[in-house]
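Some notes on the structure that comes next.
Left out: one protein chain. Kept in place: all the others.
And then chain A:
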Amino acid sequence: EDLAEESQASKELIAQRIRLLEEWRAWRKAVVAELEAERGGVVPLAQRGSEKEDEVIE
């Protein structure tokens, strides 16, 4: 019975995390698209020249 309860709780937790993940990603997608449109292709000085970021990490 304990095991059944535990597995039910863990299912609920997983479902909640999936929901949180999807909500966050949907919000980010909308915000990023809107900001891109507002910026009109102009990259601010603070974000220029940092394109070498994908170095291999040991």
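Keep this in mind: a contact is a pair of C-beta atoms (placed from the backbone, for glycine too) under 8 Å apart; a residue touches a chain by one contact, two chains touch by 3 or more; residues count from 1.
Convention: contacts and distances are computed from a predicted model.
S.K.: Pick, from "Cytochrome c oxidase subunit 5b-like", "DNA polymerase", "Eukaryotic translation initiation factor 3 subunit I" or "Glutathione S-transferase, nitrogen catabolite repression regulator", the protein name that UniProt gives for the chain of this complex that is not shown.
M.R.: For the chain not displayed, UniProt's protein name is "Eukaryotic translation initiation factor 3 subunit I".
S.K.: So that we can see where the missing chain sits, which residues of chain A does it touch?
M.R.: 14, 17-18, 20-21, 24-25, 27, 31-32, 35, 38-39, 44-50, 53, 55, 57-58
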